[in-house]
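One structure is given below, represented as structure tokens, and several questions about it will come after.
Of the protein chains in this complex, one is absent; all others appear in place.
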Amino acid sequence: MIVDGIIILMGYILTFLILFTFWCIFSGYFDAFHLLLGVICSIIVTIFSSHYLFPEPITIESIKRIGRFIGYIPWLIYQIIIANLQVVYLVLHPRMPINPKIITVETTLKDDISRVIMANSITLTPGTITVDIKDNTFWVHSLSDASSSGLINGDIEQKVKTTE
Amino acid sequence: MDIKDIISMVFIGGGLFFFFTGVVGLLRFPDIYTRMHALGKCDTLGLLLNVVGLAIYNSSSLTSIKILFIAVFILLTSPVVTHIIAKITYDSGIKPWQKDNS
Amino acid sequence: MIDFFIFVGVLLCVLITFIFYRVFAGPTLFDRLISMGVIGTKTLVLLLLIGFIYKRPDMFVDISLVYTLLNFIGVLAITKYLRRYKTDGY
Partner (left out) sequence: MVWQLDLFLLVFIIVLAILSLVVKDLLLSIILLGGYSFFMALIYAEMGAVDVSFTEASVGAGVSTIFMIVALYFTARFVRRDVKTKKISLAGLILASLTALVMIYVADAMPDWGNPQAPAHLHISDRYIEKSQIEMATPNMVTTILADYRGYDTLGETTVIFIAGIVCLLLLGTATQRLKHNYDTKI
């Protein structure tokens, strides 16, 4: 019973801390009056909107998961740079060697957040855009043959699975 | 002209290059889906590089953090916008351009 | 360095002129929509550059943040309308 209460309270406290950090960065004043205003505003917004940010109760597992997601970001940025170089090559090539088509990819990812990460990663990585998601199937528009091969052999899915 | 200025100039120049390719892609590609590749990728990285270059050039740390927040917002929103427009386009029945048709 | 910023700004303006071709000619509505999105990102960088040209970046960064979010919200509102009233793309 007490543990449940602490877990629910954790969501509120985390939301408040995030909001208050944003307030401090964006206001730029660090005297008592402005910080007090920030605390009041953050508390009001927290009461109304905490359940949007953390719809599920927070456990140690979910905090670990955020840590694993931060470890995933460098790989994503590396992929974004590769994606851009590929698109630059395709755009500036005089004959434009593109072969666009829509392919479907099956996924075994279970929960929604992993799927969102997966879809956004597909959109950001080489020559592919997520067009639609229905249940376990992703409709993906790929720009050339080379770009779709990385998706079909499931590199991204493996990487996303490590954050689960 | 110290080393910080040169680094930020390199970043901004790189960002301009990606912006340029994005616009060339927007003009050259045959249909809406392929144009979206040019938008969703070149534009994101170009803006990212420009913003990071300006944040390096800037001297005040608080403003630099704010500038970097723009980069974070762009990284979060850009794939969502690309995906939403792609889905709307697909739902409205526009068929992708195929190589064989040309 | 300010000359460099002005040079970059003028280059961005030239790029925007080219994007206007797609806004005029783009066959579907979505072409025009993404072209306006691209113009939005260019104006964002232009705004930051103007801030650095005037040596007051702290004032201009706030407007850029609002720009970023409004670009996003505007596209969301337009697509919400288009989901309700389907078009054939024109």
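As written, the chains take the letters A, B and C, and residue 1 is the first residue of each chain.
By definition in this document, contacts are C-beta pairs under 8 Å (C-beta built on N, C-alpha and C of every residue); 3 or more make two chains touch, one makes a residue touch a chain.
Note that this is a predicted model, so its numbers are computed, not measured.
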Revision key, fill the gap. Contact partners of the omitted chain among those displayed are C
Exercise for review: May I ask you to list the residues on subunit C that touch the chain which is not drawn?
Suggested key: 6, 9-10, 13-14, 16-17, 20, 23-24, 29, 32-33, 36, 39-40, 43, 46-47, 50-51, 53-54, 59-60, 62-63, 66-67, 70, 73-74, 77-78, 80-82, 84-85, 90
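Quick note on the criterion: only the chains that are shown with their structure count from here on.
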Study note, to complete from the structure: Expressed in whole Å, how far the mean CA point of subunit B lies from that of subunit C is 11
Point to revise | Gap in Å, rounded to a whole number, between the CA centres of subunit C and subunit A | key: 23
Revision key, fill the gap. Check: subunit B positions touching at least 2 other chains come out as 36, 62, 66, 69, 80
Practice item. Give me the residues of subunit C that touch two or more other chains. Key: 58, 62, 65
Study note, to complete from the structure: Within their complex, subunit B touches subunit A through residues 18, 21, 24-25, 28-29, 31, 33-34, 36-38, 40-42, 44-45, 62, 65-66, 69, 78-80, 82-83, 86-87, 90, 96-99
Point to revise | Touching residues (chain side subunit B, partner subunit C) in the complex | key: 1, 5, 9, 12, 15-16, 19-20, 22-23, 26-27, 32, 35-36, 39, 43, 46-47, 50-51, 54, 57-58, 60, 62-63, 66-67, 69-70, 73-74, 77, 80-81, 84-85, 88-89, 91-94
Point to revise | Residue ranges of subunit A touching subunit B (in the complex, touch as defined) | key: 25-26, 28, 80-81, 83-84, 87-88, 90-92, 96, 98-102, 119-120, 123-124, 127, 129-132, 139, 141, 143
